[in-house]
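In this view, the complex is presented without one of its protein chains, the others remaining in place.
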Amino acid sequence: MSDPGQNYAAFNSSALLDFVGDVTDESLKATRIKQFLSVLAGRFFNWAGRKSLFTLHLGIKCCAIEMAASAIPRFDAERFGVIFRSSPRQSDVLLVNGPISKKFADPVVRLWEQMPEPKYCIAMGECAISGGPYFQSYNILEGVDTVIPVDVYIPGCPPRPEALIDGFGLLREKIIRIGGAPGGARGKPVIVGED
Amino acid sequence: MAQMWITMGPQHPMTHGLWTLRVKVDGETVVDAEAELGYIHRGVEKIAEARDFTQVTPYCDRLCYVSAMTWSSSYIYAAEDLLEVEVPERAEYIRCIAAECQRIASHLMWLGAYGPDVGNLTIMTWALREREMFLDLLQELGGSRMHYNYPRVGGVTRDIPPGWSDRLIAKTKLFEKRIDEYEMLLDESTIFLVRLQGVGYATAEDMVEAGVSGPNVRASGVNYDVRWTHPYSVYDELDWEPAVEKPTSVKGSDCYDRYRVRMEEMRMSCRIILDAIEKIPGGRNTTYANGDEMILAKAPTRAPEGATGFSNYECTRGASQFYIQGGGDGRGKNPYRLSIRSPMFITIPFVAETMIGYKVADIPAIMGSFDPCIGETDR
Partner (left out) sequence: MHISREQNEAATAEAVAAADAAWGALGVTASSVAHSSGHGYAFLRLTVPPAHVVTVAKGLKHDMGVNYCSMITGTHFPDGGAERGWEVVYHLMRQPVHNPEPNTAHVLVASELKGMDLPLEIEVVVPLPAGDEPTVPSVQSVWKGADWNEKETWDLVGIRFDGHENMHRVLNPHDSPEGFHPLQKQHQIRYHDFNEMYDDAQGFVRKPVDEGRVK
């Protein structure tokens, strides 16, 4: 509790706070209130955050042009709360919109790891789902889900901007469904157009 | 002051694609720059060796995804040179009109991406709104908004639908007025002018020596255009001139000249479209059935070993070339070697050198003015 490097024996307020926090934590855990609160808070957090999905500004290939097209007034993804952010630290959703080459596999994983929880991944377009027309290539991975977990698949080559907005809608429903499960259990991935 | 290398990494909002630009800066001044490509290298040249000549067309659409029609047409001209096919004239007219629509759509995408680079977000909404008009027209021809798979060896897949020519003429005439609106917005904006003028000088001879072509060279005052120096399609029958812009200094053209030449090119494309749609053989209101000899000629599907085909085509970003060697798998059904020449692959190292001597804040302006599209670069 107290730092051996400290050379004063005075009353240490941070040590008191740590002690009180530990005692409260133990008692909440014992009465299972902590679990209940975290699930409730998680659900509330998801309910609030699902309509404000900040997407990373990542443009890999052709689907990125349809991603840009979904932000223009004709399709207007911004009215659904989808805004593009430049930094992975500020974004909730990694929208992978192109094939992942061997050179880019490492940067994509690093971008994914830099994103803070809760984070979601959308694989947009055939190339991100399974390698697409380049599945036979020596340089393209067979889908982005070989390196990072994917929540929503949006088929198409390229998918129309309406399909992308539908994908965001299905992601919103999924966020509510998986609730605030601690540990980030993802559940089954959703495929746009499956029903 | 200490110098350091900054990596404008693969994920960057202003690089128009997935590539790394490493700049060495001394304070705010760029001292050296290096481009690193290959993040979306898909090996299309290798995959094409396992595909039919018709099956390669969708891959060529996806090379430069912003201007798909010009790239698949460019490949088809090389395949026709290889297979020795005579294309009917109506098909050539349709390809020409589709390519010019695509050129306008591509320049609008460039404008829509370039404005935000230099701080003008309005032009993105305006330019992409007009781009949707041309994408709708091309969707009626090809079926999809972006990758049309429309040209075939010997012609085109389907004829222009009924009423398409009326829509085309109406939209093109509307668009000509909209270009004036863009110029009103941008040319009277002090910030835009200050960010673009005096930045990124490059001379015509330096560019040609480095292998740059297309609107970037025409911005430096020489009206070299593959459409008249090595004529293909029906450009020799239409009334048009290449858009050229006077360079502002002995150091060459700056970013503002490159922006102006693309605006003039859009106007010129409108002129070509309106001229071609009137001169189209068979009339603009008739629609022939798929596979009719007016729009598609019978073409051999196999190329013997030793045959080669080469096409030189004015794509939106420069001169693209395809070189196909016949005699591949399937007793010549597949190409033995498909080699793609991408103008941007050569331009991007040149752009990296152009940035030397300017400030870090000028990097997006210079980079965007050369109109990079990484899909064709990495093939």
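Letters A and B name the chains as they come in the text, with residue numbers starting at 1 for each one.
Here is the rule we use: contacts are C-beta pairs under 8 Å (C-beta built on N, C-alpha and C of every residue); 3 or more make two chains touch, one makes a residue touch a chain.
Keep in mind that what you see is a predicted model, and the values were worked out from it rather than measured.
Across the entire complex, the residue among B:116, B:198, B:221 or B:291 in touch with the chain not shown is B:221.
Note that of B:173, B:230 or B:331, the residue touching the chain absent from this view is B:230.
Within chain B, the residues in touch with the undisplayed chain are 37-38, 41, 43, 45-47, 49-50, 77, 80-87, 203-205, 208-211, 213, 217, 220-224, 227-233, 235-236, 241, 244-250, 252, 309-310, 312, 319, 321, 323, 325, 336-337, 339, 341, 345-346, 349, 378-379.
Residue-level contact of chain A with the missing chain is found at 101-103, 130, 135-139, 141-143, 145-146.
Keep this in mind: only the chains that are shown with their structure count from here on.
Here the CA centre of chain A is 35 Å from the CA centre of chain B.
Here chain A touches chain B in the complex through residues 56-62, 65-66, 68-69, 72-74, 84, 86, 88, 98-99, 101, 103-104, 107, 111, 133-134, 136-140, 157-158, 160, going by the rule given at the top. Taken together, the chain B residues at the contact with chain A in this complex read 9-13, 16-18, 38-44, 46-47, 50, 58-59, 62, 65-66, 109, 112-113, 124-125, 128-129, 132, 144-147, 375.
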